[in-house]
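Of the protein chains in this complex, one is absent; all others appear in place.
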Amino acid sequence: MPTAETTVEACPECEGRVGVESEVRAGEIVECPECAAELEVVGVSPLMLALAPEADEDWGE
Amino acid sequence: MPTAETTVEACPECEGRVGVESEVRAGEIVECPECAAELEVVGVSPLMLALAPEADEDWGE
Amino acid sequence: MIDVAVVGASGYIGGELLRLLLDHREVRVGAAVSTRLAGSRVDRVHPNLRGRTDLTFTALDALGDHDVVFVAVGQTAGLDLVPRLRERAKCLIDLGADFRLRDPGLYERYYGTAHTAPELLGSFVPGVPETHRAELAVADAVSMPGCMAVASILALRPLAEAGVVAGAVTVDGRIGSSGSGVRAEQMNLHAERSGTMRLFAPTNHRHEAEIAQATGVRARMSATGVEAVRGAQVVCRVPVREPLGDKDVRRLYRQHYQDEPFVRIIAQRRGLYRLPEPKILSGTNYCDVGFATDPDTSTVVAVAALDNLVKGGAGGAVQCMNVRMGWPEHLGLEFPGLHPV
Amino acid sequence: MIDVAVVGASGYIGGELLRLLLDHREVRVGAAVSTRLAGSRVDRVHPNLRGRTDLTFTALDALGDHDVVFVAVGQTAGLDLVPRLRERAKCLIDLGADFRLRDPGLYERYYGTAHTAPELLGSFVPGVPETHRAELAVADAVSMPGCMAVASILALRPLAEAGVVAGAVTVDGRIGSSGSGVRAEQMNLHAERSGTMRLFAPTNHRHEAEIAQATGVRARMSATGVEAVRGAQVVCRVPVREPLGDKDVRRLYRQHYQDEPFVRIIAQRRGLYRLPEPKILSGTNYCDVGFATDPDTSTVVAVAALDNLVKGGAGGAVQCMNVRMGWPEHLGLEFPGLHPV
Amino acid sequence: MIDVAVVGASGYIGGELLRLLLDHREVRVGAAVSTRLAGSRVDRVHPNLRGRTDLTFTALDALGDHDVVFVAVGQTAGLDLVPRLRERAKCLIDLGADFRLRDPGLYERYYGTAHTAPELLGSFVPGVPETHRAELAVADAVSMPGCMAVASILALRPLAEAGVVAGAVTVDGRIGSSGSGVRAEQMNLHAERSGTMRLFAPTNHRHEAEIAQATGVRARMSATGVEAVRGAQVVCRVPVREPLGDKDVRRLYRQHYQDEPFVRIIAQRRGLYRLPEPKILSGTNYCDVGFATDPDTSTVVAVAALDNLVKGGAGGAVQCMNVRMGWPEHLGLEFPGLHPV
Partner (left out) sequence: MIDVAVVGASGYIGGELLRLLLDHREVRVGAAVSTRLAGSRVDRVHPNLRGRTDLTFTALDALGDHDVVFVAVGQTAGLDLVPRLRERAKCLIDLGADFRLRDPGLYERYYGTAHTAPELLGSFVPGVPETHRAELAVADAVSMPGCMAVASILALRPLAEAGVVAGAVTVDGRIGSSGSGVRAEQMNLHAERSGTMRLFAPTNHRHEAEIAQATGVRARMSATGVEAVRGAQVVCRVPVREPLGDKDVRRLYRQHYQDEPFVRIIAQRRGLYRLPEPKILSGTNYCDVGFATDPDTSTVVAVAALDNLVKGGAGGAVQCMNVRMGWPEHLGLEFPGLHPV
């Protein structure tokens, strides 16, 4: 439950709406609700998100 | 959904409460909600129920 | 509070309708019709309703008038029954196959028998609020598409309406055993049906015609019975006019579904449940839709999952009733589903 | 409207608490604690909650004060955690094993480690409204029995309280894989766990002590992991002082349970579901209880079934909260269960 | 090379007999009798035999003389059939229930109908090589115990023969859906039978009498249908005269079974499969037996598992034939079973 104020950003991966709390700091990771990508806060003013580097989980059989 | 008036009788098998509609006729089958026995209306005034003869379903493996 | 009846109430769709309607706050279930079990308690065959209702089954000819009548009888049984029941109800919602296709010729081709009430076909509104909400709001007769047809329609529609589909689509459906209904037949025996991957329709599945009618897209459909009781999934391979990437496709889905109460877009990069899967939808009215893209071959793989007895049947019908009555669309359909399951 | 928190929210019981609490009309979920996943969305691991919440997990040390705190962490983790968390909540409901037994000696014997807060044991009320409703209405600390213990207690109690039990009872428990929690271990691998009849506790199951404490009956318990994700069933063989027939036993059960909202008596002569079975209880808060009698050997076989994550865990805890808050006991627990399934 | 016939060959036990006999190097299958399907290929209903045989079903009255006739027809059908077929065969092996009990009174009590050939009961040798090897070597008529009876007999016998059993034993049987045979009935529908824990015999299971007859131990048996197609397991609680520990009990089992080709003692302290479980026995002729002890209460929990269609039926019968013919006992029964599965 977001307690602080949140800004809504577009996910760089899927353009989904990602809520980011206003007190976020660079380097933190937020998660896109729609595509579940992990996004790194690469800048705070203005807020900038980038796809976090990701160990490709092997999801197969 | 009982549309007519119902009397509540005790199931002869399990003493559960069986609702029987007032316009029931002898020979009809009602069902006990609790033990699922089929009960035959063997008398109407006074209302009397008896365990209906039952083909023992084979329920096993 | 309205009064409703369910015909075919001893079947699997019928039982699911009872489950939903008995807990619906605007509805009173006036009759549950069964020809075989008239007089018996409904919880005798639907044990989940124990302690929830004392309702007993009504004979078909004892059926009176009701605000809404839901008809969920077996294949082709509706041909005769539905026309007779229309006068019993302000609104009739048919869950069978008999009034889904507008073209009686297609009906005969897919069902192997001539349609006996072709003049009625035009009067049924397809029971898909996502595509026919306005018409459903005033409909007197509604026909629910088949469960895998609903899934396919919802999966394909954003692509179809955007005009990007380049040719025939293949639809690979998978479905659990409740899709075969309540009758005991050899092929539905546990020892035979358990663990199958049974391609019961390798080509020309009947839903092809429904999908084409609803989306304008030619579909070639096969279907497989897999190990599950509830649940259906469709995997649609869609040739597209130009290479489309995930973002492009997501934009199309979002346009159609972002405000839909029962369609969720599931296409994720991580986690265990990245694309739509039926098991977490058991008992819910969701149709999850998702996609993957292969720009190299200009292909989109569109996927949808739902519970065949709910969004693919009874739940969809309740949603249509809600629309028809002007009630909030989610009334009686709030269950979120389970995990793990 | 009260504010609640769930600790252990990334686990299976934790997820089930979230499912129930997010739809509970008197409750706001203030925090979902996970040590591993703080900052992540809860629907990442609980995919059934997609579209239902934007909640993210909170770190344990960020946990503030809440009206009710539910604690659902692994075995023995509560020993340390529960005492620390009591001050965070007006009422703490622990779903773990650490505060179930009043006798620290028994705890050590069954759990293999000394209890580190024995002074608190007396202050926990057992989370079984059917036996402790009045105390729960004013409790500040509640301890939920294990899932098969709840089932056993409800199965045995009518016989125990009537004083008819003539000696030690045997309890044969069967349970699905969700009973092992969310951790990936070899024994829980699908390929290994699938289709098992795994007698993981052939003798001396830990719930013996809980059953004895709650019913006064000596119990010898074994447990088997069977093919299911959710669901637990107990089959109790009870030697009785004198031959008892079905009517006698039914009378005892009826006395205890006829007004209980979540205990149904299931002992029928016909149909497919004559005695309690878990599968139709998935997602529900029911504990179905039933029995068969063998007057020739003065034995009663008492049977109970429930969903281990609901009435055997999260649902039972919500029911206790409802009692504690003076709300209708069924709030948020209305789901009737599915059939077929 | 001998010539054999199978009566009831369209059923599940019949099909399993065919599977084993067609690959048996000393045997030629001369006839596979079915009343319903005479003239049809056997691989029509037994798809695993495709490519292995061109055999077709024979009508019952076309049955000639054979060295061994296996009879695997439904309950009570053997009463009439078995006496008639005895003259067709040098050795008849009956897999049904009708010639298992020596006492016709017990038969009537457990099967609800009078025995019509009580004079024959004494002439059948129980089909358990582990207990009747010498008599089987010269038997003309063999009666195979029920599948859960075989498991119980093998589990209990080391304790019974050592004279340590102190009273009535309880037997809790669990079994898969193939135990119900090939007939399509509502209770065996996949959607209804799937995932059950169905206590179809809470007391007085029919195998009680067989177990008592074979071991001299009073048994009270219940049985549950669980999710599986093949497989049966019994969990027996045995009160013993004095506290017995694992070593004591292991010694008793080892004495009886160390040279048995098809009984393995499984009671391990580590690993995933510590006690007997049916799933890894599918298709094999093993009966795994194991135990746990509770010296504090002078109880032994004895466990056995087998494939109901193999060691509990067709495989046991082939083993008996091997003994009768003086062949190596494992001929045609070499399959070790699968893992994972």
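Each chain gets a letter, A, B, C, D and E, in the order it is written, and its residues are counted from 1.
FYI, a residue touches a chain if its C-beta (ideal position, glycine included) is under 8 Å from a C-beta of that chain, and two chains touch if they have at least 3 such contacts.
From a predicted model like this one, the values you see are computed outputs, not experimental measurements.
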item	value
Option from D:Val42, D:Val229 or D:Cys320 whose C-beta touches the chain left out	D:Val229
Absent-chain contact - pick from E:Arg157, E:Arg174 or E:Arg230	E:Arg230
Residue among E:Tyr12, E:Phe70, E:Phe124 or E:Tyr253 touching the omitted chain	E:Tyr12
Residue among D:Thr35, D:Asn188, D:Gln213 or D:Thr297 that touches the chain left out of view	D:Asn188
Selected from E:Pro83, E:Pro118, E:Pro239 or E:Gly337 as touching the chain missing from the view	E:Gly337
Hidden partner chain, residues of subunit E it touches	12, 15, 19, 22-23, 44-52, 177-178, 229-230, 264, 266, 270-273, 280, 282-284, 286, 334-341
Hidden partner chain, residues of subunit C it touches	168, 170, 172, 174, 186-187, 191-192, 194-199, 202-204, 220, 222, 224, 226-228, 231, 233, 235, 237, 272-275, 277-279, 291-294, 297, 299, 301, 303, 305, 340-341
Positions on subunit D contacted by the hidden chain, ascending	12, 176-178, 180, 182, 184-186, 188-195, 229
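We take it that only the chains that are shown with their structure count from here on.
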item	value
Angle of rotation relating subunit C to subunit D [CA atoms, steps of 5 degrees]	180
Label of the chain whose CA centroid is most distant from the centroid of subunit E	A
Core chain by centroid distance, with centroids computed from Cα atoms only	D
Where subunit B and subunit E are represented by their mean Cα positions, the distance between them in whole Å	41
Euclidean distance of C-alpha centroids - subunit A vs subunit E, Å	61
Inter-chain centre distance, subunit C versus subunit E - centres from mean C-alpha coordinates, in Å	45
Residues of subunit C engaged with two or more neighbouring chains	12, 44, 177-178, 229, 270-271
Junction residues of subunit B - those touching two or more other chains	36, 59
